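Since the structure comes first, as structure tokens, the remarks are kept for the end.
Note that one protein chain is taken out, while the other chains of the complex remain in position.
For clarity, chains are labelled A, B and C in written order, and residue numbers in each chain start from 1.
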Amino acid sequence: MTGPDLKIKIGGWTLKNPIMTASGTFGYGEEFTPYLNLEDLGAVVVKGISLEPRSGNPPPRIVETPCGMLNAIGLENVGLEKFISTKMQIFRKYNTDFVVNILGDSVEEYSTLAARLNDTDIAAIEVNISCPNVKKGGVAFGVDPQMAYEVTQAVRRRTDKPLIIKLSPNVTDITVMAKAAEDGGADAVSLINTLLGMAIDPATRKPKLANIVGGLSGPAIKPVALRMVWQASKRVRIPVIGIGGIRTTEDVIEFMLAGASAVQIGTANLIDPGVSGNIVKGLLGYLKQHKISSVRELIGGLKTP
Amino acid sequence: MTGPDLKIKIGGWTLKNPIMTASGTFGYGEEFTPYLNLEDLGAVVVKGISLEPRSGNPPPRIVETPCGMLNAIGLENVGLEKFISTKMQIFRKYNTDFVVNILGDSVEEYSTLAARLNDTDIAAIEVNISCPNVKKGGVAFGVDPQMAYEVTQAVRRRTDKPLIIKLSPNVTDITVMAKAAEDGGADAVSLINTLLGMAIDPATRKPKLANIVGGLSGPAIKPVALRMVWQASKRVRIPVIGIGGIRTTEDVIEFMLAGASAVQIGTANLIDPGVSGNIVKGLLGYLKQHKISSVRELIGGLKTP
Amino acid sequence: MPTPRDITSIIVENREVNPKIFLLSLNTSDLDIWSEAEPGQFAMLKIADMSCDDPLLRRPLSIHNVRDGKIQFLYKVLGRGTLLLSQAKPGTALRILAPLGNGFSISNSKTHCLVGGGMGIAPLLYFARKMKEQQPSNTIKVLLGARTKNELIAVQDFTEPGLYDVKIATDDGSEGHHGLVTDLLDGINASPGDMTVYCCGPHPMMKAVSNICRKKEWKCQISLEALMACGMGACLGCAVPKKGIGIQEYLHVCSDGPVFKAEEIW
Partner (left out) sequence: MPTPRDITSIIVENREVNPKIFLLSLNTSDLDIWSEAEPGQFAMLKIADMSCDDPLLRRPLSIHNVRDGKIQFLYKVLGRGTLLLSQAKPGTALRILAPLGNGFSISNSKTHCLVGGGMGIAPLLYFARKMKEQQPSNTIKVLLGARTKNELIAVQDFTEPGLYDVKIATDDGSEGHHGLVTDLLDGINASPGDMTVYCCGPHPMMKAVSNICRKKEWKCQISLEALMACGMGACLGCAVPKKGIGIQEYLHVCSDGPVFKAEEIW
């Protein structure tokens, strides 16, 4: 007897199951090997990589908020070349698909990153467009459909890897952003990145983050994420990857019913490092129990009046 | 010895203290008289009123989410005339400032509401612009600066009451919306209204709200609200009224440090009906303890690098 | 009706009486509230301390009994809120907003029939007791139903000799009549005007009971449930569709109910 089919396709890429980890919450993967088997996961998305190393923001960089957390890590990373020469070697030890999340200050930087990564054996590229476009006055790529379209198209031209555009939720209409990514040639969109938030210490009268503002993640944002995934998946034909506050198998099912083809687990990894592996098992159990032969049957299965 | 000064000004209106209740979470005020003295509050903002009565959305209308709740009440209300003839009579029993929150489907509806309310003895008008503009294809007034400007201006022309425009957080740039309200002639902006969200029941595969999507409120949204208040208050000269997840005196201080001149307490009233009165006491205690002579000293007092 | 208050009460006992069903007894210095409370009214409880945001909202529970200076609730563990409540030890303080809503009102019929299904039995005990106290000569029939014996609650309180005329039904026949509690109701003969039915239970059961009552021209009161945020008429979250033609209007379970005349709804 064969078990339920957990496979999911994104462009030409077949994932063994729809459970990925979210960029910036799973290190470079290896940190989690004491708690789960990386090979059980659909994919591992690593911390965002830029062309040059970045040292990130001064501390405090994180603060807990009701059912969530704010982070202002400042995209600290080792830079592309060191990433390829060291971290990528580690990936090779595991029979797991690795996705590299990239970030840049300009369309050119994104293109260069994509071109260079195209020659490596990673499974896919995820583009974090929640970064300021230095040339266009620092407005984030992710809040302007035209800029999102341009960066998608530029990256698309330089890679034939599966291309995922990661959308910012800090926009009036997420469907416009999803469509811009689709029109630019993305194979999938992933959403949501963090909501922009802030916390203040009334005792010191200072912001709790040195950067003043930071990104809100965790269970608190799940309702917003679910809504955006539902809206975006009705608008575009490419797969939608759901992200935001996921920490149980039920959460995954909700996101898939809303229209997600796969999901990414973020903040939950920080609290419960084995959670992503447990969710893969939980999902398999759920499908068996409900006699669902393929996980794909869940996608967009929401019953609306 | 005189105690600390809690008074706050919005336009020509002086509030006895900066603590108001948020529309839709405090009924018409009287429901709360067993738990607090309405006269202790800076102002009571009542449930949104439309020209005609509205029966609201079918149930389920509410659902709890992590540290928050979604509501899709559907703006159920008794309509302007019944409101004036019945509910408003009740206000007169209390020496409290009442603010009426209005909502409409078109600029004309808002104008008519404002004109009619201008002849009553309410303290101020708050305009909920998170409503769809039926004539402009159902896009909410609150997500389009031009529409927000127009509705503000139209209401402004019909009333000399203090005019508060209540902003939706579901926008890319809250400062643009705040500026549109200021340019339209508002005396203050209040923010944030609820974040659009969604919840799904994995067992039934149905949305948990009959309306599918609803508004997220409660502690979960506080970091987003605080950030928007901070951004908006740096952009406009009129007072900003902070709303979102407030449930303690400390929360109020944080919002005021971020730039709010006053605050509104929403979801917390539903959980702890005496909370708004307790916060007034708490604020007074805080000022005394820290030997701050006027609550106005807190406004915008955030220390940033 | 007594004015509701928001008080702190201490758990005296919190005991599993049937699988997943707990009897919660609270002590309070403010017993007035409870002695004035009408049967069918409810309380909003904050399970954990007020500063805890998970779960955020209070939970509604019907007053099950007021006995020996204690208030009792009977509740089933369903989700996180009731799970946490079931784990609370004696001595724990709870915040309670009560009494809320409109309870059952004793009609002037000769015979009264209380029909409870599953957890819907909970509010009926206090009602039966109060009615017996206030109108000792009334005939009180009690019909209790559940899916299975294990889910039948408070039976021994009702079957105390000489109080009520009690009949039981279980879906699986593990106790009493093998079938629905509505079968028992259908079997009763009483002329219109002589009989009032008071019903609390699952939605389909209440609907069936109200259909029987309409057919037999009996008066019928039903106690509804809804998801609630405030329990006090402030949020308008607990809407229930009102019977009527034209534009759909809504009633609010917490402030217009939870007990309604059946004809207001169906």
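We adopt the following convention: a residue touches a chain if its C-beta (ideal position, glycine included) is under 8 Å from a C-beta of that chain, and two chains touch if they have at least 3 such contacts.
All of these numbers come straight from a predicted model, not from anything done at the bench.
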Visible chains that the absent chain touches, using the contact criterion stated earlier | A, B, C
Which of A:Pro219, A:Pro239 or A:Gly259 touches the missing chain? It is A:Pro219
Pick out which of A:Phe26, A:Tyr110 or A:Phe255 touches the chain that's been left out of the picture.
-> A:Phe26
Have a look at A:Asp5, A:Asp40 or A:Glu76 and name the one touching the chain we're not showing.
-> A:Glu76
Cross-chain touch to the chain not pictured, restricted to A:Gly12, A:Pro34 or A:Pro305, is A:Pro34
Can you name the residues of chain A that touch the chain not displayed here?
-> 24-27, 31-32, 34-35, 47, 55-64, 66-69, 71, 73, 76, 218-220, 248, 267, 269-274
Touching residues on chain B - with respect to the absent chain | 66-67
What chain C residues would touch the chain not displayed?
-> 51-54, 80, 89
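Simple rule for what comes next: only the chains that are shown with their structure count from here on.
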Cα centroid separation, chain A vs chain B, in Å, comes to 34
Among the residues of chain C, which are close enough to touch at least two other chains?
-> 53-54
Residues of chain A engaged with two or more neighbouring chains | 66-67
